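Got a structure for you, written out below as structure tokens; questions coming shortly.
Heads up, one of the protein chains got dropped from this complex, but the rest are sitting where they should.
Every chain is named by a letter (A, B and C) in the order it is written, and numbering of its residues begins at 1.
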Amino acid sequence: MDWPSVANRLFGQDHAIVADGDFLCGTASFEGATIAVVGTTNHAAVGVDLALRQARAILAVVAESPGRPLLLLVDTQGQKLRRRDELLGIHRAMAHLGCCLDLARRQGHPVIGLVYDQALSGGFITSGLMADACHALPEAEIRVMRVPAMARVTKLPEALLESLSLTNPVFAPGVANYVAMGGVRSLWDGDLAAGLRAALADRDTADRRAREGAQRGGRRVADDVMRRVLEA
Amino acid sequence: MSTVADSPWTRQRSNRSARLARAALVNGVRAKTVSADAVVALLEALIEPGDRVCLEGDNQKQADFLARALTQVSRERVHDLHMVQSVLSLPEHLDVFELGIASKLDFSFSGPQALRLAQLLGEGKLQIGAIHTYLELFGRYFIDLTPKVSLIAAQAADAQGNLYTGPNTEDTPAIVEATAFKSGIVIAQVDTIVDKLPRVDIPGDWVDFVVRAPEPAFIEPLFTRDPAQISEIQVLMAMMAIKGIYAEYGVQSLNHGIGFDTAAIELLLPTYGERLGLKGKICRHWALNPHPALIPAIEAGWVESIHSFGSELGMEDYIRARPDVFFTGPDGSLRSNRAFCQAAGHYACDLFIGSTLQMDTLGNSSTATLGRIAGFGGAPNMGADARGRRHASDAWLKAGREARDGLPGVRGTPRGQKLVVQIVETFREHMQPAFVETLDAWKLAEQARMPLPPIMIYGDDVTHVLTEEGIANLLLCRDDVEREQAIRGVAGFTPVGQARDRAMVDKLRARGVIRRPVDLGIDPRDATRNLLAARSMRDLVRASGGLYQPPRRFRNW
Amino acid sequence: MAGMETLHFAFDGGRVLAPFAPALVGVVASGNLEVLVEPAVGSGCRVDIDTSARGFGPIWEAVLRDFHQRHGLAGLSVSIHDMGATPAVVSLRLDQAIAAIGGAQP
Partner (left out) sequence: MNASFAEMSARERLAAVVDAGTFHEWLPPSERVMSPHLAQLGVPAAFDDGVAIGRATLSGRIVFVAAQEGEFMGGGVGEVHGAKLVGLLRRALRDRPDAVVLLAESGGVRLHEANAGLIAVSEVMRALLDVRAAGIATVMLVVGANGCFGGMGIVARCADSVVMSDIARHAMSGPEVIESANGAGEFDSRDRALVWRTTGGKHRWLSGDCDALVDDDPAAFRTAAIAALSVHRPMTLAALQRESTLLQWRTDLAGDGADAFEFWTRLGVADARAVPDLDADAVRALRPAAVAPLANGGT
């Protein structure tokens, strides 16, 4: 789904979200409340510039609109693969973006992530995955790497990875796998507004992903390992 | 002139004059100087079908521009060439066969092109005369493989055609001498043309044409070993080499192979060697390229002299600052010479140590692998007893005594022997055993219809086999059975090693034919990388006081 | 090609060590291995191996037999994760592990 359709399904005409290149920013009105929207589109490659731009937008919300909910619209092909970005400290820019989202949460802004198209590796870590919780549309795609590329990098047979991915959500791309592992809290299917409403109502900002991954059976050991460290 | 031309005793000279006359008509040729875009036409004018051509491909320096030009000549005019060159390094070296410009090949080493060479041979695109050692091929340049046309590389030329080769002189003098004095024609590609050369390496009247290449001649840093990649096992074997062989024989003059195992020895001299009190007692004179790994030993005062086959990129300033150690010209830069250094390594060194891919139970070793024809380079000359040697040294005499002690008749005639050490881990990476019952070389000989299996170093020249399990001193073996068990006795857990006669191996150990690390007073757990005088390229740069400037691909800081 | 091989060996007899804390040496990396040595009940030495290099069981057995002969230790369990280390490296790590638990011969 493209972002105008997502905005339309969530807010009707009642929004002022603007795309500037790959960057999305604006406000929307949702059931009487104003929501700040920051995000990316066109399968954006997130480089230093785009990371800083998102960070600035978030800081502006924190500075000017205390407590206003933040909706992150995620569509990224991952980090930008350019030497310039590495030179300029893309990791720093992304860390800065993550810190800004973290600040917003600590200052009482509900931070909600929505993967509406695709979310790949590096670009996802400091957007949707830094939200209080991340949600996704059922047709969205989330992955680190496609199976053939993974086979190449790990030097493992593609057929083996394909067959394992049928039973273990760890290996293969797919939104359902991320839900099972707790990385995505819910799918917003059909009634998107209902999804947003439920997300806004959930004010527990603790990171529950490991627990949910264990409950849903997609990530069986992480939560237990964390607990064992606390008890060791 | 006409009487000279008609003489049956000066046909080669007449032929040369005719070629030069054709060349003078080529656009872009002015006296000795040729413009880069005229080179293909020049080659077409100069070279005749069936000519023996030397395209300078050394171990490091490549006449790459002229090689490219030779692939561009019309094969209607130039064909059936017989290429004689020491190294096949560039794709162009084989393109000339693929394109039908050349058809026969005599060479020494083809490591980088070994696979394609085997394929072209299989397709019948070329015929191999023979695979030589360097000295052997250079020798034949003066006997029955004298080049008619030589295409060589130098760093700079002046208007008279004098050449400055810079530090990588390598094969150039041998090639030019053979060509120029037998009515041949010498064409040089140079990086620059200057008014005054820093020094003259090749006199101008031995050179017929000079062309300035658009790019400097390609030189590969082949001898740079990043100390970061030296393993603990290699440190252990280096300790064993120093204590169990170098110290034991008092080795003064030597040549090292190019592997990480010998780099480890170089890096252990100023640490472990120093601790054993060996400074000044071993490793004083070297026939060796300027290995960066030798810098710490040089700086610590171990090394008195080094003569080199070629140079090594990045070592220029360091060499310039250490003329007491290296052979340098009045300009300060290294003068290398492969022919002389090979001769020196063969006759004037007490020891050669190098590695191999495979060794059989006779001690024959080979780097040949199926489907590849790689040749030998210089190893067989370094790794062979110099039967013509007469000057004595302690190491040489001791080795000779050990080999002949108690033998009757002519085999017992006192003489010295060169130490030839093969240093190998029993398993290479991916668990390939280094010891085998039968060398792949036999199968390769059959496959490529060679007259002999391509054995790099013959077992009867090998004096010591050094593995992580121990040192086998083959000099002390009195028959082939002992020899075989001595080799099996250090072959570790390879099938060859496991098939040892344990009782006999124990006896050989009791006699000192086999010595384990513990017999040498070495605890393998002490063999850590912390013993290396440099553990990184950075350390080498520091050890050189900033004089060594490694190529960019080796700089991780 | 793919797939790990699991091997188990047991050697009888030898000197039973004084109680010791488990020790780990080495790293699971290409051409390397990690060795975990732990106390075990019984009078033998048990060795369990996970290796990425299949088909080298007989060599492992020879290497471990040699190890057991050299140290002659009992009452311990050795667990190995291997990524294609050569016997030389395996023997070295085993010796380092025994040294780490103070079991090396004086």
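By definition in this document, contacts are C-beta pairs under 8 Å (C-beta built on N, C-alpha and C of every residue); 3 or more make two chains touch, one makes a residue touch a chain.
Worth saying up front: this structure is predicted, and the values here are computed from it rather than measured.
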| item | value |
| --- | --- |
| Which displayed chains the hidden chain touches across the whole complex | A, B, C |
| Residue in contact with the excluded chain [from A:17, A:37, A:93 or A:136] | A:93 |
| Selected residue (touches chain absent from view) among A:33, A:159, A:194 or A:226 | A:226 |
| Of A:18, A:33, A:170 or A:194, the residue in touch with the unshown chain | A:170 |
| Interface with the undisplayed chain - residues on chain A | 48-49, 52, 55-56, 59, 62-63, 79, 81-96, 98-100, 102-103, 106-107, 121-122, 124-126, 129-130, 143-145, 150, 153-154, 156, 160-161, 164, 168-173, 177-178, 181-183, 207, 209-210, 213, 219-230, 232 |
| Touch residues of chain C, complete complex, unshown partner | 2-4, 22, 24, 27-29, 32, 34, 36, 38, 50-52, 79, 81-83 |
| Residues belonging to chain B that touch the chain removed from view | 228, 529-530, 533-536, 538-539, 541, 546, 552-557 |
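Here is the rule we go by: only the chains that are shown with their structure count from here on.
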| item | value |
| --- | --- |
| Common touching chains of chain C and chain B | none |
| Chain B and chain C: spacing of chain centres that average the CA atoms, whole Å | 42 |
| Whole-Å separation of chain centres (CA-atom averages), chain A against chain C | 46 |
| Centre-to-centre distance between chain B and chain A (centres being mean Cα positions), rounded to whole Å | 59 |
| Chain C residues touching chain B - in the complex, by the definition given at the top | 31, 53, 56, 59, 62-63, 66, 84, 86-89, 91-92, 95-96, 99 |
| List of chain B residues in touch with chain C within their complex | 231-233, 236, 425-431, 468-469, 492-493, 498, 524-525, 527 |
